[in-house]
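The chains shown are only part of the set, and none of them has been moved.
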Amino acid sequence: MNEKYKKEFVTYFNGEIVPDSEVKVHYSDSSMALGYSVVDCARTFSHRPFKLRDHIERFYLSMKAVRIDPGMSPDEMERITLAVLEANIPRIEPEMDVWLNQQISGGKNLRAIGGFEFADPALIISSPPLTLPDYAHLYDTGVHAVTPSIRHIPPQTLDSKIKHKSRLFMCMGEFEVKAVDPEAFSLFMDLKGNLTENKGANFFIFSNGILQTPKTDNALDGISRATMLELANKLDIPTSEKDIQPFHVINAEEAFFCSTSYCILPITRFNSFTVGSGKPGPVFQRLIQAWSERVHTDIIAQAKGRVADKVS
Amino acid sequence: MNEKYKKEFVTYFNGEIVPDSEVKVHYSDSSMALGYSVVDCARTFSHRPFKLRDHIERFYLSMKAVRIDPGMSPDEMERITLAVLEANIPRIEPEMDVWLNQQISGGKNLRAIGGFEFADPALIISSPPLTLPDYAHLYDTGVHAVTPSIRHIPPQTLDSKIKHKSRLFMCMGEFEVKAVDPEAFSLFMDLKGNLTENKGANFFIFSNGILQTPKTDNALDGISRATMLELANKLDIPTSEKDIQPFHVINAEEAFFCSTSYCILPITRFNSFTVGSGKPGPVFQRLIQAWSERVHTDIIAQAKGRVADKVS
């Protein structure tokens, strides 16, 4: 992440808005000691929040599922998020956009051995800049999706519909796929052999005229995923939620990842197979175009513009 | 944890020894952002380290398995740990003992979306006091072990032989068992229905004259577990590693948890069944006695002494 920008930004931390670099947590906090923390991440387009309320509501679903009480209402959470954004607006360059992140820990365990009673959750609301140049070229080349030998965590251990931060297994999978291709993105299989999701993105294929995505048994019920389905609906592209296996991707016409930051990236290779034509396809073009229109921002141009800036 | 003491202790943090309360990590560190961190925990008995080298060597196994390079040798790690202990000795009351903990994060991800390249791992070496009074009474009453409906993480997702901090699923299981009995300890089943381990302890039964413990397929290869096997060997108690199922515990003569802090606690109830006589049994007495002798410290008396202090 670009440290220069980040240092100048401010962040909400347990009741105060402070310089981001001061948001530090003692190592005994359960976020560090146990991976006990949840998060949500919205973003702005042209400095306007996109689906912020949806993200905050999902943040409350995640918090309830892990038994964390933030001590404030969703309205209050939204109000603070917007205040952080407003405070940072002067620091955001015109063509740049930012994340709108909420994260909270379980706090500290008051009772050491055996007991289990937490207090003082650490709540952080931040709006760091999006690092658009990092992925701008992938709109053209597409992504290489690779399935690691590591399997996604089963829901009877931890439900991936919780947007949690206990993701060491995903880091290990990510290292595996980088050994195949340093630019590859992970695409995890579940224990049954169905494809699920990337470390930070949902997954889609377009095949036989239908936009298809895995059910959320082993995947985040993503807000970008929901946006994909809405846009497809508007474009009269039929959609379905179903079990997707490697065979389906190998023989799909197109495939995609979607996430808050980059919205949609085409998948043009899968486990070293060429997907479709091997280039971003027409369904990708229609979807990213529709998304751009919806947010009044040319998503790809914005990302590439930032590359140009950096080069000059 | 007792904040009064803790604040006075010092801790090693990325090259310096500083007051423990100053050991704070920015929220973008991968330990908070991804649960990407590993740990090891030894302790002192009568202010002398116990099996410190074994713990440090296991710490290096965990680090290798998650691809973290601490940038120093095990000798150096041991030297720093002893330096932290020495610095804190004046702060440790005579009848008290301390943890000897090493923990490290993956550091920060230098490349935001898609990329995966980490730098600046956060290394923390600390010796906080053991909160002996919290569990002193359990040497007499025994523990109620309860299996949550949540299953242990399978090794093809994340190997529990890595002493990691991505433990949200374990917190969720712990909450489940506390609903059965606020003093209960979790005992996780794996996906096949075998018992594995507690959130922070290995598990044993004594049955048909044999001290038995699960294989480490789904459990930490614990150093306290190894001590148990060594002590049993010395006491001529036969041991075996095998799959243990709830039926075995229900009908065992005795059962135990073992961990660095409390060494051994008897399990006297399991899923609301009485185990054996329902009281700490003779094998427990022999093992804790042998452990006490080995460390030249009356483990139970020490724990109970602290309770007395607190009360007065």
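Chains: A and B, in written order; residue numbering restarts at 1 for each.
Quick note on the criterion: a contact is a pair of C-beta atoms (placed from the backbone, for glycine too) under 8 Å apart; a residue touches a chain by one contact, two chains touch by 3 or more.
Everything numeric here is computed off the predicted structure, so don't read it as measured data.
Enquirer: Please give the number of copies in the complete assembly; 2 of them are in place here.
Expert: 6
Going forward, only the chains that are shown with their structure count from here on.
Enquirer: Counting only Cα atoms for the centres, state how far chain A is from chain B in Å.
Expert: Chain centres of chain A and chain B, defined by C-alpha means, are spaced 33 Å apart.
Enquirer: Quick check: in the complex, which residue numbers of chain A touch chain B?
Expert: On the chain A side, the touching residues are 1, 21, 23-28, 30-37, 66-67, 103, 105-106, 108, 111-116, 124, 126, 131, 134-135, 138, 143, 149-154, 156-158, 162, 164-172, 174-175, 178, 183, 185, 191, 200, 261-262.
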